[in-house]
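Left out: one protein chain. Kept in place: all the others.
When the chains are written out, they are named A, B and C in that same order, and each has its own residue count from 1.
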């Protein structure tokens, strides 16, 4: 099939898809409408369980099983990346040369690193109160660690980042989520049901029953997953070389 | 709409719109500067929106943007260092202007909000934003030199 | 209530997405994608979804560009080696 024929097929298919999608859009309830039956019920359920952030309540309580699915996708894609990017037999490791980094940039990286880590933890810990949660905070904390690569050099990052430990942490966090769910079963309710812990006082750190626990598990899982992913990518891009080349 | 959201709309339409144009066209040196400026203009807009909607908790996204936006620019400075070395960006005035805008917005919001816990968060955001943008533009202008495999 | 604001941010996102596709060099595309992440975050804030905005900022501003640029570097290094071997 030549490029030209392919473009024609794309144009025809795209036009058909566009027509269907636009027709669908015209039938959707208008933007900004007042009818949100699911939303209203979710808000009521969240307030009944004293979780201030309704979105956290949906993610880790009302639809916790769905989040388990999302977490398994995350886990599987990290696993896939680790398998795909392992060092093969015809590759060797070359020591990367350190880059020159100007002093202000280096200082900035070293000052911001702890601030960013703290922000990540803050975002995770306040997940059930204010915007934030395990998914966002985990990424922020993991990105923070890589300031060492940006501001100093790759060797400095390697020293504080034993990848094996983070892989274990990833698996532990995933199983912690499962165990919290199973605990609901043992407690005589459904899997991942939020009946185990007292709901606490509205708008405090320990409110919401199992929501903070699952939130923390997801935070750890995401942080470890991102660190492992970036470790593999950095390995490939910076260190690993094909045999016989430079 | 109130004054705060009108100001945010203006900053977004004018400032961020211009950076979208800047990042999509032109030589690499212009694109990286536009990327850095998009952070320093979008972050004050987020702060203005938080004030306009009267929701202190909306400051969190601005805080994260002030933290990670410059980090993103450092990523580009580090991994595009070889290309940037040949053709370093020279636009200090734009960077100063954008940082000044951020500082003014943070100060105005601090004055309006009065001294409390939210003001601490605002000040941290402002410091990270202004410092981060100046450092990131320094890194782009040769602060990180390329090495073959670094 | 905030119609002009929503329209402006929507148009910004649409323009940025178009640019991200039109820019063919992956390194420059990574720059556009970083800006797209920021504009998306502003749009999400305007649509009253600060949680999603946080998520988008955490991922879009540093993580995605870093992944893309590292892949480009790996592929480039292999390409350069191949040219040398020829």
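Going forward, a contact is a pair of C-beta atoms (placed from the backbone, for glycine too) under 8 Å apart; a residue touches a chain by one contact, two chains touch by 3 or more.
Just so we're on the same page, contacts and distances are computed from a predicted model.
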item: Chain left out of the displayed complex - its UniProt protein name, from "NADH-quinone oxidoreductase subunit K", "Nitric oxide reductase activation protein NorE", "Ribose transport system ATP-binding protein" or "Na+/H+ antiporter subunit C"; value: "Na+/H+ antiporter subunit C"
item: Touched by the hidden chain, restricted to displayed chains; value: A, B, C
item: Identified contact with the non-displayed chain, of A:147, A:192, A:211 or A:229; value: A:229
item: Candidate in contact with the missing chain, chosen from A:52, A:99 or A:173; value: A:52
item: Residues of chain B (touch criterion as defined above) contacting the omitted chain; value: 53, 55-58
item: Residues of chain A (touch criterion as defined above) contacting the omitted chain; value: 3, 6-7, 10, 14, 17-18, 21-22, 25-26, 28-34, 36, 38-39, 42-43, 46-47, 52-55, 58-59, 63, 66-67, 70, 73-74, 77-78, 80-81, 84-85, 88, 126, 129-131, 133, 135-136, 138-139, 202-203, 222, 225-226, 229, 232-233, 236, 242
item: Where the unshown chain meets chain C, residue by residue; value: 1, 3, 6-7, 10-11, 13-14, 17-18, 20-22, 24-26, 29-30, 33, 36, 40, 43-44, 47-52, 54-56, 58-59, 63-64, 67-68, 71-72, 74-75, 78-79, 82
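Everything that follows uses one rule, which is that only the chains that are shown with their structure count from here on.
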item: Inter-centroid spacing, chain B versus chain A (mean Cα positions, whole Å); value: 24
item: Interchain centroid distance [CA atoms averaged], chain B/chain C, Å; value: 15
item: Residues within chain C bordering two or more other chains; value: 50, 53-54, 58, 62, 66, 70, 73
item: For chain B, residues that touch 2 or more chains besides their own; value: 57-58, 60-61, 64, 68, 71, 75
item: Contacting residues of chain C [partner chain A, same complex]; value: 50-51, 53-55, 58-59, 62-63, 66-67, 70-71, 73-74, 77-78, 81, 84-85
item: Residues on chain A engaged by chain B in the complex (per definition of touch); value: 94, 96-102, 104-105, 108-109, 112, 115-116, 119, 123, 130-132, 136, 140, 143, 147, 149-151, 153-154, 238
item: Residues on chain B engaged by chain C in the complex (per definition of touch); value: 1, 5, 8-9, 12-13, 16-17, 19-20, 23-24, 28, 31-32, 34-35, 38-39, 42, 45-46, 49, 53, 55, 57-58, 60-61, 64-65, 68-69, 71-72, 75-76, 79-80, 83
